[in-house]
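Have a look at the structure below, then the notes.
Only one protein chain is missing from this complex, and each of the others stays in its spot.
Coming up: chain A.
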Amino acid sequence: MAKNLKEILVDNSNDLVHMWLEEVAEKQKEVTNSAISQDLFENTNREFVNIIFGSVEKESLTSDLDSFTERVINLGWPLSYLTDGLQLFKRVAIEFLIEHEELDVSVPKVLRHVDELVNPIINQLVNEYSGSWENTVSLQRVALQELSAPLIPVMDNITVMPLIGTIDTERAKFIMENLLDGVIKHHAEVVLIDITGVPVVDTMVAHHIIQAAEAVRLIGSTCILVGIRPEIAQTIVNLGIDLSKFPTKSSLRKGFTTALEMTNQMIVQTNSEEQTIEELIDSLDRSEQS
C-alpha cells in the first residue's frame, strides 16, 4: 500500500512538478527577491524538484541533495526558500494523492506517508544550514579573538595596546593576560592602553581596565590610559568611577609624549627646516665668493 502511494507520486511526477512550479512561482511573487534573476530561479527550482523526486524515489538521501544544498548555501539564498519549497511539495503531493481517483487509503495515512517521505529531506537541509552557520560563527569567533587584544611594542620600553569594540568579561580577561605577558616579554616600562575605539565605557569596562592597570603596576610597569573622548570622560565622572590612580590622557599622541618623558627619552628632529635654509644660504655665499 505504501509502495502504491510512492508509485502514484513517481508515475505522476510530471503533473506534480508542474503544479509545484506553479505554486513556487506564486510564492515567489509574494517575496520577490530582485537580486536573483528569473532564469536562475527557474533553473534552481527545476533542479530542486528533481532532487526531491530522486530522494523520494529511492526513499533515502542522495549525494545530489548534499551538493545542491551546498550550492544554495554558497549562493547565500535563505533557508526559507528550501523549507518553503518542501512544504509546498508536501502540500501539492497530499492534494494530488487525495484527489487521485484510484486511491482507497484514508487521509491520515496519506498525510503520514508523505511526511515520512519529505521530512528526512527537510531535516537534512536544516542540519546542513545550521552546520554552515555554526562553522561561520566559530570562524568569526577565532578571528575576533585574534583581533581582540593586540600588543604593539612601539619603542624600547614603550608598548601600545589599542582596544577596539565592546569589552565583555571574557575579552577583559584575555586583554589582561595578553597585557601582562606582553609587558614581561617586551620588557615594557610603560604601556599605553588606547580606548579610542571602545564605544561605551560603563562601570564594568572601567573596573576591568582599572584591574588591568593595577596588575600592570604590580609587575613593575606603568599603565597610561589614552584616547578618552569627551563623552567617555562624562560617563566616567557621572558613574563615579575613580581613575585617579593612574595617568590618563586624551589622545595617544599626548600619552606617548608622557611615556617618553617617563622613560627619559625624547624624539629629536634631524635636519630641521631652519638648518636646511642656512645651508642653502651658505652654499650661495660660497658660490658668490668663488
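Just so it is clear, contacts are C-beta pairs under 8 Å (C-beta built on N, C-alpha and C of every residue); 3 or more make two chains touch, one makes a residue touch a chain; residues count from 1.
Here is the rule we go by: contacts and distances are computed from a predicted model.
A.B. asks: Going by UniProt, what is the name of the one chain that was not included in the view, given "RsbT antagonist protein RsbS", "Urease accessory protein UreD", "MoaD/ThiS family protein" or "Putative phosphoesterase"?
C.D. replies: UniProt lists the chain that is not shown as "RsbT antagonist protein RsbS".
A.B. asks: Which residue, A:L40, A:L75 or A:I184, contacts the hidden chain when the whole complex is considered?
C.D. replies: A:I184
A.B. asks: For the chain left out of this view, which of A:I8, A:L21 or A:A215 touches it?
C.D. replies: The one listed residue touching the chain not shown is A:A215.
A.B. asks: Of A:L65, A:L125, A:L163 or A:M176, which sits in contact with the chain we cannot see?
C.D. replies: A:M176
A.B. asks: Need a quick check: the contact residues on chain A for the chain that isn't drawn.
C.D. replies: Residues in contact with the chain left out: 176-177, 180-181, 183-184, 187-189, 211, 214-221, 245.
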